[in-house]
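Supplied in structure tokens, the structure appears directly below.
Every protein chain except one is present and positioned as in the full complex.
Going by the order they are written in, the chains are A and B; count residues from 1 in each one.
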Amino acid sequence: MGGVADGRAAWRTLCENWHLFAGTPSELWLNHALSLFFAIDEPLSAENADASFDQITARLADSDLRPLAVLDRSNVEVIATTEFALDPLDHHKTIVANGLGQRIRTTYRPDDVTDPDAPDFTSALARFGELTGEDTSTWTGLIKAHATRRAYFRDHGATATDHGVPTARTADLSLPDKQRLLDAALRGTLDTQGTEQFRAQMLTEMAALSAEDGMVMQIHAGSRRATDPVLQTERGRNLGDDIPVPTDFVGGLQALLGRFGNAENFRLLVFTLDESTYARELAPMAGYWPALMVGPPWWFHDSPNGIRRYLDAMHETAGFHNLAGFNDDTRALLSIPARHDVWRREVCGYIARLVAEHRVSMSTGAALARWLSYDAAKTAYKLP
Amino acid sequence: MGGVADGRAAWRTLCENWHLFAGTPSELWLNHALSLFFAIDEPLSAENADASFDQITARLADSDLRPLAVLDRSNVEVIATTEFALDPLDHHKTIVANGLGQRIRTTYRPDDVTDPDAPDFTSALARFGELTGEDTSTWTGLIKAHATRRAYFRDHGATATDHGVPTARTADLSLPDKQRLLDAALRGTLDTQGTEQFRAQMLTEMAALSAEDGMVMQIHAGSRRATDPVLQTERGRNLGDDIPVPTDFVGGLQALLGRFGNAENFRLLVFTLDESTYARELAPMAGYWPALMVGPPWWFHDSPNGIRRYLDAMHETAGFHNLAGFNDDTRALLSIPARHDVWRREVCGYIARLVAEHRVSMSTGAALARWLSYDAAKTAYKLP
Partner (left out) sequence: MGGVADGRAAWRTLCENWHLFAGTPSELWLNHALSLFFAIDEPLSAENADASFDQITARLADSDLRPLAVLDRSNVEVIATTEFALDPLDHHKTIVANGLGQRIRTTYRPDDVTDPDAPDFTSALARFGELTGEDTSTWTGLIKAHATRRAYFRDHGATATDHGVPTARTADLSLPDKQRLLDAALRGTLDTQGTEQFRAQMLTEMAALSAEDGMVMQIHAGSRRATDPVLQTERGRNLGDDIPVPTDFVGGLQALLGRFGNAENFRLLVFTLDESTYARELAPMAGYWPALMVGPPWWFHDSPNGIRRYLDAMHETAGFHNLAGFNDDTRALLSIPARHDVWRREVCGYIARLVAEHRVSMSTGAALARWLSYDAAKTAYKLP
């Protein structure tokens, strides 16, 4: 691996420009990982680029850097991946077979069969029918297919579903209207509004299934995808050109919450990239709706400042116990300890200021620090 | 009263779940009232639920907890209620008769006859005509009825009006257009847009009347009412399911301010639930329009963090002297001292930081603390 020329060249470029990351969470996470796992404590620079590259390369072969060892060292009790509905879950089968099913779980993320904008959507629906033995050309069959597939995911450890949507819009249409949307989707004749309605109705259907099967529902809303046409053409989707936009949670979630917001068995976690919704929308909504908890600051916002703004704007109206604790969706395994460490430190700093201002007592503060750092996430995701 | 089983059961539930309120302003207000009025200084818990219930129940019979005694003890110089236009003001008649008319005032809140979405709106308009001797089926008569009724409210101490509206939209229509809106309202054929226009025009009419009779006009805008259909069906309106939404003050208030924003005798206080409008819209508008002052943080935001965010975003552009000081619209009499105490402490803390940073002098800081805590409210509401 040490001989991969591209890797070394890329690393040199990173090191030469390392000063550009000053004060960013990327710098913080990387420094943490470099220190904790590679004993590199000097700031990266053009001067130490080759040496650090060699040091990292050599270290990567060590057995204590294999994924399970990293999870052990970092005290990770549970980690969850997300897989699309059509994913065969082969890795998770192996994981279950190895007795690790309680620790490494999947999550049902059916964007491939709920979003008409997903690539090859109609053939995806057809494969979804084959996989589940349902007729996915009827709305009722399509929902049955989801129910079946969700059970399959639960067998591989899933306690939650996840839904990435450009807006938080939900709908509650009649069956004929729903079938019309599906027919149009299968014919490829859905316009922009129909596509949005399809996704909107699907969120409500997912809530209905969650109210039945108890899977925790997550909505990640509010990013405009693929803003750079050049990148799309040359390299494809999901490479950094997704940018947040204003998101309407009050009107958007109305249809879904109006039906399931009080449902006993239902839990909805909402994630936003639009901080103006913290105090205005999500905190009051979480304070009102029994089913609703607010997910942690996400993507651009799980940073020191981002976490402070989140706690500042959220806790007075939502209460700390409607916050879902912390998780993040990084794919960088070695950065997980750093990310949780930032959260824990910011939570403790925040709570400490409340204690210093006599707004919570010392013992309550200690309980809140534990809740936010540990118990909240287990509770929110119904982990045993 | 000690024997009311429902009350005790509800109190037990509250005490058992008291930890859920940690760090919220509700906890802070309740703790303050429990300590100040009931000498209960221990945090509520399942263990002390019955004892605290008994202690409170016993105390409630004491004469120093009667409303006037509470006002005395809390140094409340003036308190104002709000009544709908059709309210006979019977209680306020008694208050005036008892020589308390300067201290306990009413406020003209005519939502019952200005908002076509109000329950029984057409019959309300008819009764409004009877009450005032005006023909409220003509726009001109309807406005005369308001003028008459406002005078009646002033006779019962009112110095202000209050208007609760879903948006801040105002309008300045021709008389024929206004009459068309009224006709449609009376026939019950106003659509959503017409209803919004009716309210929008009514706000401008109220400004016109205020510019004449000098009553301070308050607009509380930006809450989506009744978001939970289940609650509406089972228990009704105004029970906690109202959630703030983005509010456009610049475009919304354009028609009203364009006509009366420079009027000598006119004062408009605006309240928002959308904090993103603090620095972007309300502070510059208050800095520009002679008639406009910004109301204090409201509803979810009269909390320690809420007040800090308000002052931080507001004072540099609006100036402290365009802020209306503090008031809140609680119905919980015993929480009033706590709410004002929070405001005063946060104001003093904020000003103290300005002094520490040499951004205002010590003597200016002292003057600002007094202004924000006391004089601003009297000035804003034209209290003698």
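In this text, a contact is a pair of C-beta atoms (placed from the backbone, for glycine too) under 8 Å apart; a residue touches a chain by one contact, two chains touch by 3 or more.
Being a predicted model, the structure only gives us computed values, none of them experimental.
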Sole residue of A:L65, A:L131, A:V245 or A:L383 that reaches the chain not shown, by the stated touch rule
A:V245
Tell me, which residues in chain A touch the chain that this view leaves out?
19-25, 28, 43, 224, 227-230, 240-241, 243-246, 273-276, 300-301, 303-306, 309
Interface residues of chain B (partner: the chain not displayed)
246, 248, 250-251, 254, 257-258, 261-262, 276, 279-281, 283-285, 288-289, 312-313, 315-317, 319-321, 354, 357, 359-361, 364, 367-368
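By definition in this document, only the chains that are shown with their structure count from here on.
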Measure off the straight-line distance from the CA centroid of chain A to the CA centroid of chain B, and report it in whole Å.
39
